[in-house]
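All protein chains but one are shown at their positions in the complex.
Our next item is chain A:
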């Protein structure tokens, strides 16, 4: 992963700061950096969103395609995740360099959504056992400045909120053959219920304390971090310890508690913001990629 070199003196400075609840950029231990969210940025997708968190830039596009349901769950559609690490972000990602990180990120996303409540997969079913909607969630990393997981999960939630799936009707002819008809009206769409989509909160253990939304410098000071995917109700859908260090059982429960609190607090303003942006309609100010 993209990383920076931090000298010992700098590490001590950062760790002492964290001990006193004061981080290098002036934040407290549980504060996120400034976040910019914009939805509907790519016209060719069914739903898209761009999130910048500090200098981390994530672009997510959702495409809906008709596929065949999985044999074990014939009445459900499914989601496919793919994370691409652009070489724009860091030269390390050139060629196949970003592949490892990309697979790691997408596998984590599958786990985050591996439950029955995050997305109502049954609403993606068109005809049980034959046709369903497959949502391809493609994540593109444009810039890496730490805390990719959190930024990606927020971008995915925003993109799924923005997703509009065309309405289809199934007509049956006399011989029992089925035909799928697409609605003529391009605005005749179904929306997804994204209320239960979890957000990821990554907590980095720095010294004796843990910080939310670590920058690359802070990450270099931490040996272990805990990733938690939290829904708006405070349910935890995925946990993962990352990094080369180990954690005390005591600090795991502390971090889970913080993660739950921070994650829960993240959802309400995010949904408000998304609804507000949508309410603006054509009047909204486009931010785009150049800021």
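Convention: a residue touches a chain if its C-beta (ideal position, glycine included) is under 8 Å from a C-beta of that chain, and two chains touch if they have at least 3 such contacts; residues count from 1.
Note that in this section contacts and distances are computed from a predicted model.
Chain not shown in the complex: UniProt lists it as "Exosome complex component MTR3", one of "Presenilin enhancer 2", "Phosphatidylinositol N-acetylglucosaminyltransferase GPI3 subunit", "Exosome complex component MTR3" or "Terpenoid cyclases/Protein prenyltransferase".
Contact with the omitted chain, checked across A:66, A:168, A:190 or A:239, is made by A:239. By the touch criterion stated above, the residues of chain A touching the omitted chain are 3, 5, 71-73, 103-104, 106-107, 111-112, 114-118, 224, 226, 231, 234-249, 252-253, 256-257, 260.
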